[in-house]
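Please read the structure below before turning to the comments.
With one protein chain held back, the other chains of the complex are shown just where they sit.
Chain lettering (A, B and C) follows the sequence in which the chains are written, and residue indices restart at 1 in each chain.
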């Protein structure tokens, strides 16, 4: 295993120490349990937006803590959802009296742990609501299964609802907006290589030199299908077609296109793929009005990419454009 | 070779197309020869700051084009410096009458091609100056050799001189500032894996599972020494000691610490390393006043990192803090 | 002879040792159809349990189980943390009023534990989860307790049934948890959570046997 780490057991804690050192003006980090908190939290009278999940997806979620986005992020062990006490600590640190919205990616672990935390916080008298993000069209949705995963769409939910909370929107409104984004966002990802979890010490799956995984998640879990490696043109089509077909997105729609690197894919390739996606969408008459291109929801050093499409309306566009001051998004 | 590309010969051109699509408000891309130009260039009455070099180091340089930083970036083929006609085109597109400053990384190819371009531009009546960045302490400096490479320090030069140009500083002043930064900045890098250049199709060097390269550059050229893979603590020390010893940096110095990912190293590890560097500098009484942490000068998908230290004074700090609006740096 | 609080602690230590010993195997199973952390999660959790019961010294079996639940919930994370946590919490509640666990109490605790897992995770038998190990274990335990067996025997048959349940997960297509994302590709692999359940029950049974 080739990593710049000390003891694998200390990776998350040591990384958080570095993050705290890197961004003193944006955030503070508390430990035991670990929570990344906006520097000026709690902000009185405003809804706090809290998210979290396993570590290894950086900058998700800690890189989105700051004015206009998350009030706190709760980092679990690598690829392991955080525990309820940690989520509860985040609620305690950020609650400003106007309620707390938990943004939860739809994984059994995240849902169960955040659910428990919400119960505990409710007992303490803090009004807590949860929104479940499940944008991954690679997973078949059904009431009998765990349902779709939350992936790239999570960033868009966090940005938009964070902007609303910053502007003073109340908890009902933040919840409604978050659910609106969830209902209008779809994603799909692929991988060329597997990530290596520090405590596991070996790649999460084996992939031949001429193969790729389509419909991959962000936890090193294998994808839906293993297929021969093809061209960027083909890869982008394979991701875009199911996304567009699912909502569905139609000619004349205004959208935000988010081209995401899974970590190990260089920007050179990512922009190349983004250009193809823009062209294919233009051919369908779908109008890309906003874009985000970069490594924002990663799976350690995994090479691969995902595409996320959000149907925009004036309100969502305005909230997307609103100022944001975090380590990873800043405008 | 596992990459999200079409024909290897078209990688740079296709990537630039995607970049243009991604950032219409920041930049435009002209082709034949390829140049990434700030959207509002030329800005009359202001010094234009132009840089460039081989592609594959993204976001360097194109990601730094925009208000407060670069007026244009000239992307060569992957790891190959651009040709003089391309640099000249960048000068033509950005010259606003107050002169043009070329920020050149110290590689024989870059120096020769930019030198020729400066001559050509001079013939056309545009006043052009060059500053050579050579911050890599891994390379022994001598008048009989090619000298030190330009690496991470380049970003700091571009940011600071870009801010000065934006504020209306004249060419003399921009040149003086750029040279001041060069004289006060030092870097060193290491790698865990090799990058694969698309046209080469195989990794630039072979490295065993338990080895790392210390003193690596950003072009897939092997480093100064191949040593057994060690801990993050040891790696950071091996980079920091030569940097601190070279200028030298001393107790009481105010510095900017730039912890850079070579591309494939995840943020989780990078923050961990950054935390160690902050601690080691604090132990020496060197005061970290500003920081930059992320993948800013990369070598495709290479796993590894570099550290860059810049000695700050009030003026440099103010210029670092000045607003910047580019794809990769924005505040 | 019933199980005292001390006996339960000894059993938990044995469970923790078994989890530690099989950590890499559980990681490998989870690597195949999940995210390669189940062994690490369980090991982290049970280490914490062991170090906690060393200092806290709870006085009834129920108190030991409740402490175990709290520690697991706050250290394991992932899906298995809340699920195992709830199982121990419900087991604690089910035996709240006794000082020693006899055969029927052990069977009742197991049953309550499983009901807790189902209440939280909504999995049914055949979904390829720890429920596939728990369900036959609970049934076997109940039968043994009904025939008047003591804790050691009840746990022994439960463990045996659980291991059969583990094997039965192999051909299944997962419908719950992370493995469900794989669809058909999840078939042909054993469920890691079912495996850890069976390992724990075996360790508990062995601890009870050597005590008796």
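A few comments on the model shown:
Throughout what follows, a residue touches a chain if its C-beta (ideal position, glycine included) is under 8 Å from a C-beta of that chain, and two chains touch if they have at least 3 such contacts.
Quick caveat, the model's predicted, so the values are computed rather than measured.
Contacts of the undisplayed chain with the visible chains, over the whole complex, involve B.
Of the options B:77, B:118 or B:169, the residue whose C-beta touches the omitted chain is B:77. Set against the missing chain, the residues B:219, B:238 or B:325 yield one that touches it, B:219. Against the chain not displayed here, chain B makes contact via residues 33, 54, 76-86, 107-109, 112-113, 115-116, 138-140, 144-146, 149, 197, 199-200, 202, 204-205, 217, 219-222, 224.
We take it that only the chains that are shown with their structure count from here on.
Shared contact partners of chain A and chain C: not a single chain qualifies. Of all chain pairs, the one linked by the most C-beta contacts is A-B.
Averaging Cα atoms per chain gives one point for each, and the point farthest from that of chain B is the centre of C.
If each chain is reduced to the average of its C-alpha atoms, the one that sits nearest the average of all protein C-alpha atoms is A. In whole angstrom, the spacing between the mean C-alpha positions of chain B and chain C is 54. Averaging C-alpha coordinates per chain places the centre of chain A 29 Å away from that of chain B.
Residue positions of chain A with contacts to 2 or more other chains are 78.
Multi-chain contact residues of chain C (touching two or more other chains) are absent.
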